[in-house]
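A single protein chain has been omitted; all remaining protein chains appear in their positions.
Labels A, B and C are assigned to the chains in the order they are written; within every chain, residues are numbered from 1.
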Amino acid sequence: MSKVLKYGMVGGGPGALIGDAHRRSINLDGKAQLVAGCFSRTYEKTLQMGKELGIDEDRLYENFEEMARKEAEREDGIDFVCIVTPNNSHYDACKAFLEAGIHVSCDKPLTTTLEDALELERLAKEKDLLFLVTYTYSGHVTAKNIREMIAAGEIGEVRTVMGEYPQGWLAEEDVTGNKQAEWRIDPNLSGKTNSLGDLGTHIENTVYQMTGLKVKRVLSKMEKIVPNRKLDDNSVVLVEYDNGASGVYWTSQIAIGHDNGLRIRIYGSKGAISWFQEEPEKIFLSKLDGSNLEIHRGHGCIYEKAARYQRLPSGHSEGWFEAMSNLYSSFIDCLVAKAEGTFDESMIDYPTIVDGIDGVKFIEACLASQEKGNVWVDM
Amino acid sequence: MSKVLKYGMVGGGPGALIGDAHRRSINLDGKAQLVAGCFSRTYEKTLQMGKELGIDEDRLYENFEEMARKEAEREDGIDFVCIVTPNNSHYDACKAFLEAGIHVSCDKPLTTTLEDALELERLAKEKDLLFLVTYTYSGHVTAKNIREMIAAGEIGEVRTVMGEYPQGWLAEEDVTGNKQAEWRIDPNLSGKTNSLGDLGTHIENTVYQMTGLKVKRVLSKMEKIVPNRKLDDNSVVLVEYDNGASGVYWTSQIAIGHDNGLRIRIYGSKGAISWFQEEPEKIFLSKLDGSNLEIHRGHGCIYEKAARYQRLPSGHSEGWFEAMSNLYSSFIDCLVAKAEGTFDESMIDYPTIVDGIDGVKFIEACLASQEKGNVWVDM
Amino acid sequence: MSKVLKYGMVGGGPGALIGDAHRRSINLDGKAQLVAGCFSRTYEKTLQMGKELGIDEDRLYENFEEMARKEAEREDGIDFVCIVTPNNSHYDACKAFLEAGIHVSCDKPLTTTLEDALELERLAKEKDLLFLVTYTYSGHVTAKNIREMIAAGEIGEVRTVMGEYPQGWLAEEDVTGNKQAEWRIDPNLSGKTNSLGDLGTHIENTVYQMTGLKVKRVLSKMEKIVPNRKLDDNSVVLVEYDNGASGVYWTSQIAIGHDNGLRIRIYGSKGAISWFQEEPEKIFLSKLDGSNLEIHRGHGCIYEKAARYQRLPSGHSEGWFEAMSNLYSSFIDCLVAKAEGTFDESMIDYPTIVDGIDGVKFIEACLASQEKGNVWVDM
Partner (left out) sequence: MSKVLKYGMVGGGPGALIGDAHRRSINLDGKAQLVAGCFSRTYEKTLQMGKELGIDEDRLYENFEEMARKEAEREDGIDFVCIVTPNNSHYDACKAFLEAGIHVSCDKPLTTTLEDALELERLAKEKDLLFLVTYTYSGHVTAKNIREMIAAGEIGEVRTVMGEYPQGWLAEEDVTGNKQAEWRIDPNLSGKTNSLGDLGTHIENTVYQMTGLKVKRVLSKMEKIVPNRKLDDNSVVLVEYDNGASGVYWTSQIAIGHDNGLRIRIYGSKGAISWFQEEPEKIFLSKLDGSNLEIHRGHGCIYEKAARYQRLPSGHSEGWFEAMSNLYSSFIDCLVAKAEGTFDESMIDYPTIVDGIDGVKFIEACLASQEKGNVWVDM
């Protein structure tokens, strides 16, 4: 295994936003190079994309099963695969590569059922493979710093959490022509939830990554607000954590004026932290003595475990790509260490399959609560 | 009745914040003059306060019953009374003045039981008296402007509302020496709720004043977070309005970093409005086309029905006193019109006893929901 | 002299914004009562205004000379006069009352020539009278707190100051129908400067009140940007202070988007402070260690010498009226102390005639610099 790893991609064909975003994020650090792909169910599109990306034709595959098998056989096969297909094919694709002994990075939400998620975990353990679930937002330097601040006791014990993730892009009934919108609001393609599955899991995971708190039970209210919508487009979840603290999670796609408004506010016994992913270079910290601090990435107040991911000085803004890049950076470092025999679990600084499973559990509990009339449901 | 009205005050003795605040708010416009008072249960304190305020000693009373009776008998008796006592004596004091035929202004929450509130309403009607309930925040020019914007259809139909009112002043267990805090957390003085009764009713009323929407049912979760606290200090209420729209109200007194953070966000089918009472000179308006506007009090975008309350040009900040003053301003204008025989109900531009009753209903429904295990309760 | 003082007003007739604002500001505290006036050059308007304000007709005067003489003769004459006429009559009005032995409050800029200002100072000293110049913005609790912070060395030695006061209300050539605008841009009424005289003096005084630094020399560039304008509507002044520090002052009336944007940023050897008058409840403090603090009025971080002016808890916004009120509050306290024989100069906590004189000097130096081609001119 050389220092620059080789990776393959499943999904991310011509025009696909998320595949492109993963490729750029990996490019940013140059720690891995794309050498194989099955970018689409249509082979012509895979060929087109592969050519654009300069990949040898013999490593462009008709389907992911073939790709998994052939790459596993090659002397110079890929070190890991990056799966960025629609959610309903995550399970099959992940399974194919795990069975072939190839490390996996997969987009969230991990699977459409808890059973599938647990099976992937079992497989990964059995094969001793690493598994990254790409919850982007925990990758921000400021998000990592909040984790360190809370672990260090800066705000005391966490008492209550207000998490929200409003967007406004589905506020209108007619979404004709917007492919992503058409897909999102169609139960055949999206499954049983839209806003909660897409956005709620990000809140759940970001809060967990920051605080270490696991959700114990939920009471959800999932609404279909826009006329003729078949899946939730605005949802509220009351949560209770394992330490007894409480939380409220709000997700919306009809909240006009919000672009991608993931915001986490954590109130503890000694202080409070506020973080807004659209301004990811800042942390707000309030203390009992009435002081309110604005902490900037890059300036003294950043812990080493967060600071090590910085690429630019303070005031030179890092954003979404860097957050995603940080996940891959740790994942790849772990892969290299594994190959060199120096890996241990404490090196892992990215969301793993356990985060993926928790996300699926969270969705299932919320769906049950809604079905039963907004009552408490244990995770 | 001369143009400058005469008023009396019950409560608001030496050191009392809220009585002082009401007096200053009324002073600001000079539309009414304080001429009588029963500022305390202790007569010496009433005398002391009356002297400080330059009130004739024969209009300083030992108790409010005497004050109501004697002022009603005087040729030059008070035109209205301002009641700023602790909540548990609102009912008795209001009743005394209504029965004596004197118009009433009373602090919120109106009473401790719905029955009492309804009785006051009955009395006011019977005697044909006006009744102001001083929900301060609806008095801001910007709050009034939001009402006009929504009524004019600027954001279409209201779909969901996020209301929050976090404070941080009760985050610590030990509140020894802070009189207001000691009173607030004591069930003997505060009744059955603390944060929800004090702050939640402000959210409920401000949303109503802005949108015209009445709450139809609630699901509340009232928490006692600080160790040894006997009343809720952090609460969340899911609400449904009569038009089918939904809402979430969060109140807290343990949210470190927040001073007096009443914030209302209203999402409609065509746009969204955000308003923050700590920055009461601004309105944020977002539209479907992606535009986000910051509207400043005093600048073109303000409706006449809101603009008429302005005292200063834009950029010359108006604040809390002006908001309270605006309530009294309309109340006094109505009293003058009533005396002159020109009054009609459409002139009323302040929260009335109906708002007061709705607040009490809201509290009772939330308490019932909490008691039954966080279930839906109709208003 | 009773505890509630009596005052008279010159100027502030029907429709006049600034007279109304001064009256409300004094009302807010109830420390003085308006009992006499000469509100206009037109006696009918004085009568009308006096009636509205409930003033006895025998204390409504045809001109300020008569008012000064007669009030001085009365047993119950006014304790001070409040002069809010256009700038060009400040001198004559102030002189009349000082000569009559009556304390004076006068709007800024004090006079149109330095000679006049110095004559008023001489008179006030001779008669042992107090003199308030109503530079509003130094009255904010936060402004006073900044003064204490800097005096306490919180930001070390002041090195450079960026002051700006942009407004946008004169951006259009045609101002027909806007009386204040018509007056402002007319050299016959405004004198030799418009933006710099009106706004620049506020920067100069606010910086002085905060830092104690006096301007030593200036280099100004005064521009007439809007077509056909005869006076400066956009100006920049480079300044040097007596301690060697530097500054830049920008004033504008053509800066679209700004309402009343006085902003002061003070950079020292150990920290920096930023303050914005449109959000007067906050102070921003940055330190060498990279920490950035937002200090709220009403919260722990406020010095007693500033905190004593607070009327409301943090988060209950105070604004422009309260700032003006604070000037009068200290002025009246000093007058009472003077009457009681307990006054000493250290009690003065408001801008005095010395501040007024400095403002006039500053304007004259800027005019000279502009005339000579933007060169340095000593104060």
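Here, a residue touches a chain if its C-beta (ideal position, glycine included) is under 8 Å from a C-beta of that chain, and two chains touch if they have at least 3 such contacts.
It should be emphasised that the depicted structure is a prediction, and the values quoted were computed from it without experimental measurement.
The residue touching the chain not shown here, chosen from C:K70, C:K127, C:K221 or C:R308, is C:K221. When you scan B:T42, B:N88, B:N243 or B:S291 for touch with the missing chain, the hit is B:S291.
For the options C:T111, C:N234, C:Q277 or C:S330, the residue in contact with the chain missing from this view is C:N234. Touch with the chain omitted from the figure is made, among A:Y43, A:W183, A:Y303 or A:F321, by A:F321. Along chain A, the points of touch with the absent chain fall at residues 4, 17, 20-21, 23-24, 27-30, 53-54, 167, 258-261, 277-281, 296, 298-299, 311-322. Contact between chain C and the unshown chain involves residues 155, 159-160, 162, 164, 168, 171-172, 219, 221, 223, 225, 234, 236, 238, 246, 248, 250, 252, 254-258, 267-272, 274, 284, 286-288, 292, 373-376.
In the full complex, chain B contacts the hidden chain through residues 289-296, 299-301, 314.
The working rule: only the chains that are shown with their structure count from here on.
Chain closest to the overall centre, judged by the mean of its C-alpha atoms against the mean of all protein C-alpha atoms: B.
In summary, the pair chain A and chain C forms a contact in which both copies contribute largely the same residue numbers, shared numbers making up over half of all those used.
For the pair chain A and chain B, the distance between C-alpha centroids works out to 44 Å. Inter-chain spacing, taken between the CA centroids of chain B and chain C, is 35 Å. Of all residues in chain A, those that touch two or more other chains are 292.
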